[in-house]
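For chain A:
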Amino acid sequence: MYRLEEIKRAARGMWSLVVGLNITGKYFLQPNVTIHYPRQEVDNLATFRGHIELIPEDNDSLTPRCISCGTCAKACPSGCITVTKKKAPAPTPEEVEQGVKPKAPKDPETFRLDFTLCSLCGQCVMSCPANAIRFSQNINIAGYSRQDFQFDLVARLRSRLPKHVKKAE
Partner candidate 1 sequence: MSAHFLQDLPCLFTAAQDPLKTGLTFSVLLPPDQVREAARLCRGKGYHLEDVTVSEVQEGTLVLYHYDHFDRPGRICCMALSADNSFDSIADIFPGADWHERECCDFFGTAFAGHPNLIPLLLPPDAQTPPLKKQDGNKVPLTTIFPWAQAPATLEEA
Partner candidate 2 sequence: MFTKEQIAERGFYTQHFEQGKQDNSLILNMGPQHPSTHGVLRVMLEIDGEYILRADPVLGYIHRMHEKMAEGKTYAQFITNMGRVDYLHALAWNWAFVGAVEKLGETPPSPRAEYLRVITCELNRISSHLLWWGAYLLDLGAFTPILYAFDDREELLDILQDLTGSRLTYASFTFGGVVTDMSDALKERITRFIARLRDRLPMYKSLVTDNFILLGRVEDIGHIPVDMAVRYGATGPVLRGSGVAYDVRRAEPYSVYPGLDFVVPTSDRTDALGRYLVRMQELEQSLNIVEQAVAQIPAGDIQAKMPKKPKVPAGEVFFAVEGARGKIGCYLQSNGSGSPYRVKLRAPSFSNLSLFAELSQGTLLADAVSILGSLDLVIPEIDR
């Protein structure tokens, strides 16, 4: 009796093997689902995070919205952002007469991002009081040295290079 059970079990087992072959055989005949990367691209890049970039003013596409407050640099868990403020310009003759010191412009002199340290967590984007940072679409990024990933985002904005160009500086 026990033997009979075992034989039945073996027969069922053999059938499960045939079922498996049938499934892989079917998939063998179906088209591929992979995408050939350099020739094709995936279609979900819109939400994919590239390194951060500065958002320009609405009316001036060369000046960043950034107010050089440094909140992002403080919020960053990896310390990869360094913001330097602009110095006030030399006072004009009128200002000297009136004894007013010229105000420094709000936008930063440089906005350095060390992308080698960045973990793309988005704390800087969330913390920015001026909504001046967003994730770029620059995701096909490659370089030969670490220096290739030290970006100055202000310069990158000014140069207004097309997004697919690798180097920002």
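Observations on the model:
We take it that a residue touches a chain if its C-beta (ideal position, glycine included) is under 8 Å from a C-beta of that chain, and two chains touch if they have at least 3 such contacts; residues count from 1.
For anyone wondering why these and not others, all candidates are chains of the complex that A comes from, given by their letters.
Just so you know, these numbers come straight off a predicted model, no measurement behind them.
Comparing candidates 1 or 2 against chain A, the one that touches it in this complex is 2. If you check the complex, the residues on chain A that touch candidate 2 are 12-14, 16-17, 19-20, 23-24, 27, 33, 44, 47-49, 75-78, 119-123, 126-127, 135.
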